[in-house]
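Every protein chain except one is present and positioned as in the full complex.
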Amino acid sequence: MIEAALIFAFGCYGLGLLLNLWRITRGPDVADRILALDTIVINVIALLILYGIWHGTAVYYEASMLVAMVGFVSTVAYCRFVLRGDIIE
Amino acid sequence: MLGRIFPHPLLSLVLTLVWLGLVNKVTPGNLVLGVALGIIVPLTTAAYWPNRPRLRNPLMAAEYALVVLWDIVVANVQVAMIILFKRNADLRSTWITVPLDLTSAEAITVLAGTITMTPGTVSAMLAADGGAILVHCLHAEDPDAVRDQIKSRYERRLKEIFE
Amino acid sequence: MDFWAELVIAFFLVVSGIFGFVGSFGLIKLRETMQRLHAPTKATTLGVGGVLIASMLYFLLIEGSFSFHELLITLFLFLTAPIVAHFIAKTFIQANIRPSDVPPTGREHGWSMYDDPPSDRREE
Amino acid sequence: MSSGSSLLPIIAILPFLGALIPGIMIRAGRTACASFTAIPTLLALVMLGVLAPAVMRGEVIQAEIEWLPQLGLSASFFLDGLGLLFAGMILGMGLLITLYARFYLSGEDPMGQFYTYLLLFQGAMLGIVISDNILLLLIFWELTSLTSFLLIGYWKHLPEGRQGARMALAVTGAGGLAMIGGMLILGNIAGSYNLTDILQQGDAIRASDWYLPALILILIGAFTKSAQFPFHFWLPHAMAAPTPVSAYLHSATMVKAGVFLLARMWPVLSGTDAWFYIVATTGLVTMVLGALIALFKDDLKALLAFSTVSHLGLLTMLLGLGTKFAAVVAVFHIINHLTFKAALFMSAGIVDHETHTRDIKRLGGLARLMPITAAIAMAAALSMAGIPLFNGFLSKEMMLDAASETVWAGSHLAVPVLATLGALLSVAYSFRFISHVFLGPVRDDYPAKPHDPPFGMWAAPAFLVLFVVLIGILPATFVGPLVAVAGGAVIGGELPYYSLKIWHGVNAALIMSVIAVAGGLVLLALHRPLDRLWQVAPRPEAKVIFDGLIEAAAGLSRRFTEGLHNGAISRYLAIFVAASVALGYVAWTGGGLAPADRAMLPIPPVVAIGWVLLAVATALVVTMHRQRFQALVLIGVIGLMISVGFVYLSAPDLALTQISVETVTIMLLLLALHFLPKDTPRESPLALRARDGVLAVAAGGAVGALAFAFLLRDFSPISDYHLANSYEGGGGTNVVNVILVDFRGFDTYGEIIVLGIAGLAIFALMETLLRGQAARRLRNSDYSQDRSRDRHPLMMVVATRAMLPIALMVGVYIFLRGHNQPGGGFIAGLVVSIAFLMQYMASGFAWAQARQRVGYHDMIGWGVVIAGLTGAGAWLAGKPFLTSAYGYIKLPLIEEFGLGSAFLFDLGVFLTVLGAVMLTLYSLSRIARYAGETVNVEPMDYDPSQRAGAVGKGGE
Amino acid sequence: MSHWIIAPIILPALLAPLIAYVMRYDIVLARAASFAGALALVAIAVGLAVLSADGAVHVYDLGNWPAPFGIVLVLDRLSAVLVLLTAVLALIVLTHAAATGWDTRGRHFHALFQFQIMGICGAFLTGDAFNLFVFFEILLIASYGLMIHGGGKVRLQAGLQYVVMNLAGSTLFLIALGTLYAATGTLNLADLAVKVREIPIEEAALIRVAAMLLMVVFAIKAALFPIQFWLPATYANAPAPVAALFAIMTKVGAYAIIRIHSMIFGPEIAATDGLTGTWLFPAAAVTLAIGAFGVLGARRLMPLLAFSVVASMGTMMLAVAAFTPWATTAALYYLIHSTFAAAALFLLADLVVSRRPEGDRLDPAPATVQNGLFAALFFAGAVAMAGMPPLSGFLGKLMILDALRDPQFMALGWTAVLAGSLLVIVGLARAGSVLFWRSTAVAAHVPAADDAEPRPEARPASPLEVAPTVAAIGMTALLAAFAGPLTDFLDAGSRQVFHAEDYIAAVLGPQEVPEVPQPEPDAAEDPVQEEG
C-alpha cells in the first residue's frame, strides 16, 4: 500500500516538475521563471524525501534540507537582482 | 550578565531543539553539545539581532500557531479547489491594503507570513513606513471581508503576543 | 497495527501528492503571474508538509525509530515560503505594476517599492 | 702526446681571456689598451712558435679535454701543418691589426669594445683551425659569425653597418646551420665527431648514402662563409665595418674559414664528381664574377671586397679540382692572398682616413702626396694582378697551370678560358686601383688634404708588403717548408711534384698569363666606355634582393602570425575542441573495446523527467544565453538536477557539495552581472554559429559516447581498499570523507589552497582595480537602473534573524558529522557562507561586515596553516605528512566520541572555504560601493517600531 | 623515507599564507620571508638532487597509506632536477621582482609567488595522476593571480583569455582522468604503468583515449600546436618577472608528457602503440615553425620573446616526441637551458621596456640609459635563446639533432630545428638592431628639448636590478661549461624514466611487472655516443 502511494506521489511530483519546466520555458515574466524554479525546488525536496522513504534510509535527508536552504537563498538572490541590481549591496 | 551570555534565551532554546532535531537522537552528549551551541551561536550572531524581541504571551502564541495551521489546511483545500475547478474567467483577483496597528518588525513579519500561507492571499509589500501591507487575493468576492478577517483573526493575536 | 500505519502513511502520501501536483498545475492553469504565485506557495507547502509527516510516520511506525528532523525542514519552509512569495511578487510588481494600479497605503508614505523610507538618515 | 699538447688549449683560450682586458684597460688610455690587447695575441703566437718546429717536422700535436662525452663533443685540439699555417696567419694578422686599429680608430669610437670583439673573433677563428672535434669546430664556426656580426655592426649608428652586420649574420648563420646538419651526418657516418677519426675514413664516407647530403650541407656552410656565388653578396656590405675589421675578417681570416674547411675536409670529401662539379664550378664562377664586379666598383673597399670574392673563388676552384697539385697551390695562394690583400685593405683604409673618401672617381694622383702609402699599395696591387716578382704571380701561374689541365664535362677549354678571363679581369681591376688612385695628376678637390699617416699606421701594411716581395722573389726559401707541411696536411698523404720558382719556362700557364696581363690592360684602357655600359646594364642588386627577401619573409611571418594569433580566443577554443575530439577519435579507433559486461540499470520515469529538465534547461541556456539573467535562472535548474542525480546515484556528499557550490557560484555571477551588460548582442554570423553548433554536437557526442562505453563495462578499482580500511584505518564511516581528509588528504590540502589563492587573487585584483584608471571609470559609471526603493525589506531582515542561527547550526552539524555521514568541512564551510550570504542580502554587506569579528584573510590563512600543520604534525611521530591519528574520548555523561587529526584538518578546510568565499564577496561588494553605492547604518530600511517610539534605534 | 621530499611543497605552502596574512602590510618583511623561502628551497632542492643521485627512486607515502591507495610523492632524478631548476629560477625572478618594485604594483605578489612555486614543485614530485591535476590547478590559479598582477586593460584581457583557455584545459584534464580511472581503476602512476601493460590492444580503446586526451592537456601547458595560441598574448602581457617565471610553466606540460607518456604510455606499450609520438612529433615541428615565424614577424619585443618561447618548446618537444632515453636527455638539457634563456630575456626586456617611452614596440627610438649594457645583455640572451655558442642553447640543439638521427625523425626534425633557428636568429638580430643599435642613431637627431622631461623610469638600472638577468644568462653559461656532468645526471634520469620497472618497484614494492619488449635504443645504432 505504501509502495503504491509512493508511486502515486512520485508520479504527482514528477508531473509537477514537467509542468514547472513548461512554465520556466514560457515565462513570460522573469517572475514566472523564478517562481517556476522555486516550485521545482519545492518539488525536488518532496521527491528527495519520498526517495528516502522508498529506500527506508535517512541518508538523503541532509540533501533535502540543504536544497530547502539554498533554494530559498537563490530565489531571494534572483529576485533581489531584478529588484536592486546588486544582491548584497 | 545573564543577558550577555543569553542574548536571546528563547533562541537558545530553539537552537538546542534544532540541534536535537538535526542529530535526530537524544543522548546526553548531544544535549550537552546542543546546549553549548545554543549558547554560542546566539552569542556570535547577537550583533545581527540587536533589539531583542519579547514574547509577552506564550500561550497566545501557541493558540495562534494552531489557528494558523488550521487555516493553512483550509487554505490549501480552497486554493486547490479554485485551481482545479474554477474557470479562470470567474476568478476575481484583487489587491487590498491592510493597514497595520502592529509596529514590531517581528510581528509584522509574522503577520505578513501568515497572510501568505493562508487562504488565497499573498502579502506583496509593505508601506514604506511599515504601516500597511499590500495583499493580493486570488479570489475575493468581498475584499473588505478579507481585510477584516486578517485584522481580527491574526493581527489582534499578534499584537497581544508581541506588544 | 501495520495496516493502519500503512494506511495513514499512504493517506499522507496521496494527499501530499495531490497538493504537490495542484501546486504545479496552478502554475500552468492560472493566467496571470500574480495568480500563479498563489498556487505553489500554498499547495506545495502542504504537499511537502504531507510528505514530511509521512516520512516521520514511516520511520516511527515502520522502521521503529523516532525521526523528528523532518520538522526542521518544515520549520525552514514555513519561515522561507512567505519571504519567497513576497520577493517574487515584488519582482513582478517591479516590472508590471505602476503605483496607480494598486490601492494606496492610506498613509503618509507610499508603498515601499515606490517610496523611500521615512527618514533619510540611514545613508551615509 | 708531446709536452706541447698542454699549450694548445691555452692557445685556444688565451684570446677569450684576453677579451676581458680591453674593458679593464681602456681607462688607462688608448695606447695602453691596444698594447695590452696585443699581449694575449703575442703570447699565443709565442706558444705557437714553440710548437711550430715539431709541426714542421711533421708531428701532429693533440690535446683533449672532456666536455660532453655523451654527445661526442670534447674540447679536442690538434695542430698540424694546415692548422699551424692558419693559426699563424690569424695571430700574426691579429697583431698587425691591433696596431693598425690603434691609429685608425678615432677618439669617439669605443675602442675597448672594438678590441674585445676583435679578440673574441680571433679566439673563435683560432678555434676553428685547431679544433679536432667537428662539434667543437661548429661552435667556433658559429662564434665567428656572432663576433663578426658585432664587428661589422661596430659603427651601430650607421645604417649600412647594421644592415651589413645583419646580412652577414643571416647568410653565414644560415650556412652555419646547414653545416651543423652536414657535420652531424658526417660524424654519424664516421661514427665519431673527432676530426682525426673522420679524416681516416674518407673512403667509407664517400661511399655512404649520406655522402651527398653531408657534402652539400657542409659546402653551403663553407660557401656562405667564404662568400662564394651565389652567397657572395654579403661580403661587400660587410665593408661597412671599420677597415681594420675588413682587413682582418674579410681578407685574411674569416672568409678563409670556408676555404680552410674545404682544405680540412679535402681528404674526406674530395675526389668525387659531385665535389668537382660543385666546388670547382662554384669557385670558377665566383672568381670570374667577383673580378668582373670589382672592375666596376668605385668604392675602394668594394673593389677590394669583390676582388676578395674573386680570389676566394680562385681558392675554392683550386680545392675543387681535386688534384693534389691544385690543393697545394691553394695553400700557397692562401698565404699570398693574405699578404697582399690585407696590405691593400690597410692602404685603402689609410687613403680613406687621410682623404676622407674611398670613391675612386674622386681620387687620383695620390702617389705624390702620400708616397709611402702609394708604394705599399702599388706593390700589393701588382701582386694581386699577378705581376712577376710579387708573390701573387707565382700562385696565379700555378693556378693557371692547374686549370689548363682540367677537363670540365668533356670540355678541355672551359676551365682554362674562364681561369684566364678571371686573371685578366684581376689585372684590370688591380691596375685600375693603382692608376685611378695613385697615378695621374694631383687633384685639388680631395675632401681632405692627404698626406702619409704616422708610422704606426703604415707599419703593418709595409710589413706585409715586405713579405709580398720576399716571397715573390724567393718563394722556396720563405714559404717553401710551410707550403709543404700545410699542403701535406691538406692532402693527407704524399706531396705531388711542384716547384716554387719564378720561371718555369714557356708553358700554357705563361701564355695564359700574358694574355691576361695584356687583355687586362686593354680592358683598363676601355674602362670608361665599359663603365658607362655597366652602369646602364640591368643587373641584380644583391642587397635589394636580400633585403626584399628578408622583408618579405618578415612580412609573411607577420601576416601568418597575426592571422593565426589574431586574439580571437573563440577561434583558439574552437580549434582546441576540434583537435581534442579528432585526436580522441583517432585514439579510439586504434584499439578495440572489451565486450559490454555490465547490466544497465533501469530508468524510472521520475529520473527520465529529471533528465528532460536537465536537457531542456541546457538547451534553453544555450538558446537564451543572450538574456543573461534568464540563462542564470536556468543554470539553477541544471545544478539542481545534477545534485538530485547525485543523490539518486548514491553520492550524497557530492549532492551536498554540488548544490551549495552551485548556489554560491550563482551569487557570484549575479554580483558580477550587476556591472556587466545584461544582454549579449548577437555577433557571430550564422556560419560561425553553425560551426560552433557542429563542434558542440561533436564534442557532446564524443564525451557522451565515451562515458557510455565505460559505463557498460565492469572494472576492478583500487577503492575496495578504501572501503575496507576506512573505519579501521581512517576512523570514519563516510568513506568519501575519509578519502578526502585521510587517504587522499593531500588532494584536499591542494584544493583548499586553490580556494585560498582564489580569494587572494580576487582581493588583489579588486585592490588594483580600485587604484587604477578603472576606478575613475567605475566612479563615473551609473548602475542605478530602474530600481525598487526598498533595499533591505523588513520581512527579509526579520526572517534572516531567525534563520541565520539555524543555518549556522546546520553548518556545525554538517561539519561535525562529516567523517561518518555525508558532510564535512567543505560543505559546512559553504553552508555557513550561504548563511552569511543570507544575512548580507538582508542587511547589506557593509552593515553585516561591520559586525564581523574575524578577518577573512585570517580565516584563509588559519585554514591553510591549520591544515598544513595538522599534516606536518605527523612528523613529530616520524610519520609522513598527513598521517592521521585519532582516538576515542569518553566523557562522563556523554557517549564516546572520536577525535582525530582529521578533524583538525577538516577544520582547516572549513576555515579556508569560508574565508575564500567571504573574501570574494567582500571584494565584489567593495567594487559596488566604489561604484557609488551607499552604506546603510541600520539593518532594515525602516523599523516601524521607531514610528511607535517603542525602541530607540536599530543599529549600534 | 626522507621527509625532505615533501619540503619543496610544504615550505612554500606554509610560507605563503604567513606572508599573505601576517606580513600583508609590510612589504619589506614579505620580501625577506619570500627571499629566505626561495633560498631555503634552493638548498633543499640541491639536497634532493644529491639524494636522487644514488639512482634509487625515493617514495614518500602521504598519510602513511601504501601506494596505490594513498597519494605518493616520488623523487627520482627527473623530478629532483626539475625541482632544483624551479628553485633557482624562483630565486632569480624573485630578486628581480623585488629589485624593480614589481612586487608592489599589486597585492599579494609574494604569497601568490610562493603558491606558484608550491604548485610547480608539487607537479614535479607527485606520483599520482589526480594529484597531478590538483597541482596543475594550484599552479594555474596562482599563475592567474600573478598574470593579472598590476592590472591594466590589455593585461586583464589577456589574462581573461589565459584563464578561459586553461579552464577549458582543466575540463579536458578531468575527462581524461575519468577515462583513465574508468579504464584502469587506479590513479597511481606506477600502478597505471602496470595496469596499462596488461591491457591488450583489443580492449585498449578507452585507455588510448585517456592517453591521447592527457597529451592534449599537457600540450596546452607546453604550448604545442594547435593549442599554443594562448601563450603569446599571455607572456607578452604578463608582468615581466611573471613572464620569466612562466618560463617554467610550459615545462611542466613537457615534464608531464615525459613522465606519463614515456613511463606509462611508452612507445613499446601494446595498448597505446606509440600513438602519442605519432602525433606529438609533427605537432612539435609545427610549433617550432609557428614560434620561429612569430619571432621573425613580431612588431613588439614582448610577443617576440613569447614566440621564441613557443619555438623553444617546439624544439624541445621534438626530442620528447622521439621517446628514447637519449632524446629525452637532450630534451631535458634543452628544457633547463630554455628556461633560463627565456627568463633572462624577459627580465632584460623589463629593464629595457620600462625605460623606453615607446614601450616594447620595435620602432626606432632614442637610446635608453645604459644602452650598451642592455645591448650586451640582450645579445647574450639572444645568443642563448637562438641556440648559438658558446651558451647552452647550442649544445642543447646539437644534442637534440643528434638524438633525432633516426631516419623517421631526421628529415622533419632537422629541417625544423635548423630552419627554425635561422628564423629566430634573424628575428632576434633585427629586434636587437632596432632596439640597441638604431637607437644610437635616433638619439643624435632628437632635439634636446625632448630630453627636458625625463621619464621617471629612465633612471639607470641598479646592479641589483641587473643581477638577476646576468644570473640567468650566467646559468646558461654554466650549463654549457658543465654540460658533461649535467648530461650524465640527466641521462641517468631519463633512463630511469624509461626503465619503469624501478619506479614501479619503488612505489608498489617488488612485484611481477609485465614485460615490455625493450630494445636498447642507443647501443645498436649509436656509435658516437659513449656511455658516460
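For reference, chains read A, B, C, D and E in written order, and residue numbers begin at 1 within each chain.
The rule is short, and it goes like this: a residue touches a chain if its C-beta (ideal position, glycine included) is under 8 Å from a C-beta of that chain, and two chains touch if they have at least 3 such contacts.
Keep this in mind: contacts and distances are computed from a predicted model.
> Select, from "Sugar ABC transporter ATP-binding protein", "Hydrogenase maturation factor", "Multisubunit potassium/proton antiporter PhaC subunit" or "Peptide/nickel transport system permease protein", the UniProt-recorded name of the complex's unshown chain.
"Multisubunit potassium/proton antiporter PhaC subunit"
> Quick one: which shown chains sit in contact with the chain that's not drawn?
Per the touch rule above, the missing chain touches A, D, E.
> Among D:411, D:477, D:589 or D:680, which one touches the chain that has been omitted from the display?
D:680
> Out of D:699, D:885 or D:935, which residue would touch the omitted chain in the full complex?
D:699
> Using the definition of touch stated at the top, determine which of D:491, D:754 or D:835 touches the missing chain.
Residue touching the chain left out of view: D:754.
> Out of D:585, D:727 or D:875, which residue would touch the omitted chain in the full complex?
Answer from the full complex: D:727 touches the omitted chain.
> Among D:31, D:570, D:589 or D:934, which residue is in touch with the absent chain?
D:570
> Write down which of E:21, E:130, E:246 or E:326 is the residue touching the left-out chain.
E:130
> For chain A, which residues reach the chain that was dropped from this view?
So the residues of chain A touching the unseen chain are 55, 57, 59.
> Using the touch rule from the top, list residues of chain D that touch the missing partner.
On the chain D side, contact with the omitted chain comes from 562, 566-570, 573-574, 577, 598, 600-603, 607-608, 611, 614-615, 618-619, 621-622, 625-626, 628, 631-632, 635, 638-639, 642, 645-646, 648-654, 657-658, 661, 664-665, 668-669, 672-673, 675-677, 680-681, 683-684, 692-693, 695-697, 699-701, 703-708, 710-712, 714-715, 717-719, 722-723, 726-727, 733-736, 739-740, 743-744, 747-748, 751-752, 754-755, 757-758, 761-762, 765-766, 768-769, 772-774, 777-778, 820-822, 826, 913, 916-917, 920, 923-924, 927.
> May I ask you to list the residues on chain E that touch the chain which is not drawn?
Its contact residues with the unshown chain are 105, 130, 133-134, 137, 140-141, 144-145, 148, 150-161, 163-164, 167-168, 170-172, 174-175, 177-179, 181-182, 187, 233, 237, 239-240, 300, 302, 353-354, 356, 358-361, 457.
The rule is short, and it goes like this: only the chains that are shown with their structure count from here on.
> Could you tell me which two chains share the largest number of C-beta contact pairs?
So the pair of chains linked by the most contacts is D-E.
> Suppose every chain is reduced to the average of its Cα atoms; which one is closest to the average of all protein Cα atoms?
Chain nearest the overall C-alpha centroid, as shown: E.
> Relative to chain B, which chain has the most distant C-alpha mean position?
When every chain centre is compared against chain B, the largest gap points to D.
> Quick one: report the Å distance separating chain B from chain C, using the average Cα coordinate of each chain.
12
> Hey, how far is the Cα centre of chain B from the one of chain E, in Å?
The separation of the two C-alpha centroids amounts to 63 Å.
> Going by the touch rule set out above, which residues of chain D reach two or more other chains?
Where chain D meets two or more other chains at a single residue, that happens at 788-790, 793, 795-796, 799, 802, 806, 810, 936, 941-942, 947.
> Identify all positions of chain E at which a residue touches two or more other chains, and write them in rising order.
none
> Name, in rising order, each residue of chain D that touches chain A in their complex.
The contact residues of chain D facing chain A are 604-606, 609-610, 612-613, 616-617, 620, 629-630, 632-634, 636-637, 640, 643-644, 647-648, 652, 655-656, 659-660, 662-663, 666-667, 670-671, 673-674, 783-785, 787-788, 790-792, 796, 807, 810, 814, 821-823, 827, 831, 834, 837-838, 840-841, 844-846, 921, 924-925, 928, 933, 936.
> In their shared complex, at which residues does chain A touch chain D?
10-11, 13-15, 17-18, 21, 24-25, 27, 30, 33-34, 37, 40-41, 44, 47-48, 51, 59-60, 62-63, 65-67, 69-74, 76-78, 80-89
> List the residues on chain C that touch chain A in their complex, please.
Within the complex, chain C contacts chain A at residues 3, 6-7, 9-11, 13-14, 16-18, 20-21, 23-25, 27-28, 33, 36-37, 40, 44-45, 47-48, 51-52, 54-55, 58-59, 62-63, 67, 69-70, 72-73, 76-77, 80, 83-84, 87-92, 94-96, 113.
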